[in-house]
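In what follows, a single structure is set out as structure tokens and then discussed.
As you look at this complex, bear in mind that one protein chain is not there, while each of the others sits in place.
Letters A, B and C name the chains as they come in the text, with residue numbers starting at 1 for each one.
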Amino acid sequence: MSHPDVKYFPHLRKQLFEIVFGTETRAGKLFDIILLWAIVLSVLSVMLESVKEIRESYDSIFFVSEWFFTILFTIEYLLRLFITAEPKKYAFSFFGIIDLLATLPTYLTLFVAGGSYLVVIRSIRLLRIFRILKLGRYLREASVLSNALAASRHKILVFLGAVFTLAMIMGTLMYMIEGGESGFTSIPRSIYWAIVTITTVGYGDIAPQTVFGQAVASMLMLMGYAIIAVPTGIVTTEIAHAEKQQKKSESAARKCVACGKTGHDKDAIFCKNCSAKL
Amino acid sequence: MSHPDVKYFPHLRKQLFEIVFGTETRAGKLFDIILLWAIVLSVLSVMLESVKEIRESYDSIFFVSEWFFTILFTIEYLLRLFITAEPKKYAFSFFGIIDLLATLPTYLTLFVAGGSYLVVIRSIRLLRIFRILKLGRYLREASVLSNALAASRHKILVFLGAVFTLAMIMGTLMYMIEGGESGFTSIPRSIYWAIVTITTVGYGDIAPQTVFGQAVASMLMLMGYAIIAVPTGIVTTEIAHAEKQQKKSESAARKCVACGKTGHDKDAIFCKNCSAKL
Amino acid sequence: MSHPDVKYFPHLRKQLFEIVFGTETRAGKLFDIILLWAIVLSVLSVMLESVKEIRESYDSIFFVSEWFFTILFTIEYLLRLFITAEPKKYAFSFFGIIDLLATLPTYLTLFVAGGSYLVVIRSIRLLRIFRILKLGRYLREASVLSNALAASRHKILVFLGAVFTLAMIMGTLMYMIEGGESGFTSIPRSIYWAIVTITTVGYGDIAPQTVFGQAVASMLMLMGYAIIAVPTGIVTTEIAHAEKQQKKSESAARKCVACGKTGHDKDAIFCKNCSAKL
Partner (left out) sequence: MSHPDVKYFPHLRKQLFEIVFGTETRAGKLFDIILLWAIVLSVLSVMLESVKEIRESYDSIFFVSEWFFTILFTIEYLLRLFITAEPKKYAFSFFGIIDLLATLPTYLTLFVAGGSYLVVIRSIRLLRIFRILKLGRYLREASVLSNALAASRHKILVFLGAVFTLAMIMGTLMYMIEGGESGFTSIPRSIYWAIVTITTVGYGDIAPQTVFGQAVASMLMLMGYAIIAVPTGIVTTEIAHAEKQQKKSESAARKCVACGKTGHDKDAIFCKNCSAKL
């Protein structure tokens, strides 16, 4: 199937576009809801297949459902490529790449065993749900959050670099103190323990047994306890900032058509400068 | 018992209303305190009954106490329905539904075994304590908190959705890496492990054993450690905002009767505009 | 020994007061440093005594040191009562009560076995260190922190009440789901598990084994993960507020003696109103 040009079947493609990409029409909404359920079912089926008892009883069902959904999603992907005016742009967009990746794992199983678990990548497609629900509110919040995270990414990287260096030094120290006993069998393993401790996860699969080791571990815990305040402080400051920027740009976006004045309150009905209706 | 109309026994019902619903009179206060103790005792009795050694020794006492409290709460519920002027409004209010649910579990045990544990729902009734203590301060704080949580619920949902998607992908990845060993026996179980790790709970019932698995787990922990900053940042920003709004509306509520000026400080005694006493 | 009146030995008592209570003179500083070391040694000695191997070897040393420090602290306490002008005020002050409690446990061992561990209460006396170091800066910080905590105590109580109710309901639910297996042997134990999980401590001594139990546990963890944001948000807002108040009151405290103007910057040398030196 060749990449289609907008010259061919313009009417049919426009109609299909409204159904497949649009969410305004009834058919478009229905298409998206069916798609979401197909994604949920296909991901669920892969998860259940990994449970030994279930796999043994319903082996053939899983085989059929996997190929059924894969072929369905392949057809959907090709359809999207066909009906969009700019197939290249779609193919290299975030959702375009995810849509493609969602179909590949099952084909991969023809050559490599175990590849089928990669279909879990389909779950990322569920993010479309926000588009269907037309929850502009959610998109606004997601944009505030991602702006805040983007603005603080340099600080977070500096912070994670410092934490990792600390974990490396403390892990080696503990390897020397515990002398290869009680789980500290190598430096990489001790570094793993240090990360488990600093982040306050604390599995307990490796835990110091000597008095001196427990004293050093206690110190590391208290450091981790105080250090966790740093990313929190960074992100809080940035969220407060992003929140303020968002409000500013929202109020700047409201412009009086009569006098050109901007900066009206979110709930303002009349222009505060010339009393014209907004 | 039919739903009574306010025409019947208006005097008796008014008196009872002051005792059962009111907290101003001495009798009303006493009624509420006895009620709270009855709730505490009935919940405690169910908890102790679940301890095997205690249940075996005092089996009949628990049976009696359970039915005693259930009948007591049933009478109380019917009484409340009888004396209130708008029984329907009460029956469908938050506390009305909780009051009903608090009586049902024991009756349920007549048909289904094990239902008796549901009486723990009675503990929600203890929230009445804030009303009895007349701690307006607590109600104010609770309202600041719930406003902040309500305002940030969209952001929190977006955040939890992203965390769950991350847990699904990382859980599947770990299932593939650890190959069904050391507790990672299925994808749902591995997702459970990923959530235990991201939230820094870290039971340790499932923990990676391979070097590569521990490296991926370390990465996930550091992500969880940085990610926890996000809900904190969201809620902090909202609490600061809700706090400000509360103060604003409180000062707006103080209005000078002489000149109509609002916005007086919380501790102001005289109107700042016309010096009249507030 | 009767409570002395300031009429007796005024000179001796004044000199002793400067040594025991004061930290300005050289003797006063020395007294406090010796006292701190005695406290550290006595607490350390009790801790080491609890280690079985050490106790068996040095039993008599611990016995002697315990009585030595106890008699020392008793003499010190009586001395403080004797030299202060208002013995009653001291006896009922925070440090007065701690000083008394620090001497009692060893006497208690004459009547009750095991009471000796209570001497750990002596460690609270180490807080005197801030007074000796004359670190006004630390006291200022401690006051900001305790103001912030005091201001947020109502919100924190409401929050802890809500968390405990959640733990009670979820614990009972898990007891019903896991059916007394894998550690969930009674409702109180299941509530203990719920608290361990919500607070993200996660010992792992009790952990759900059924699929449904793990699903509910995952939900509880995500809730705990989001809920932890609440106390953080509360305290952050209050610390920012307390910080602002502190600065305000500090700048208000700086008053120009020439013109009476207040509100000068912390580093201002001249009055900003009349240029007089501050």
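As a working rule, a contact is a pair of C-beta atoms (placed from the backbone, for glycine too) under 8 Å apart; a residue touches a chain by one contact, two chains touch by 3 or more.
Being a predicted model, the structure only gives us computed values, none of them experimental.
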Residue of C:27, C:145 or C:169 in touch with the missing chain, whole complex considered: C:145
Option from C:78, C:97, C:160 or C:219 whose C-beta touches the chain left out: C:160
Chain C, residues in touch with the chain not shown (by the definition above): 43, 46-48, 50-52, 114, 117-118, 120-121, 123-124, 126-127, 135, 137-138, 141-142, 144-145, 148-149, 156, 159-160, 163-164, 188-189, 191-192, 195-196, 198-205, 228, 231-240, 243
Positions on chain A contacted by the hidden chain, ascending: 154-155, 157-159, 165, 168-169, 172, 175-176, 185-188, 191, 197, 200-204, 207, 211, 214-215, 217-218, 221-222, 224-226, 228-230, 232-234, 236-237, 240
Touch residues of chain B, complete complex, unshown partner: 200-204, 232, 236
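Keep this in mind: only the chains that are shown with their structure count from here on.
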Centre-of-Cα separation between chain C and chain A, whole angstrom: 43
Multi-partner residues of chain B (at least 2 other chains): 159, 188, 191, 200-204, 228, 232-234, 236-237, 240
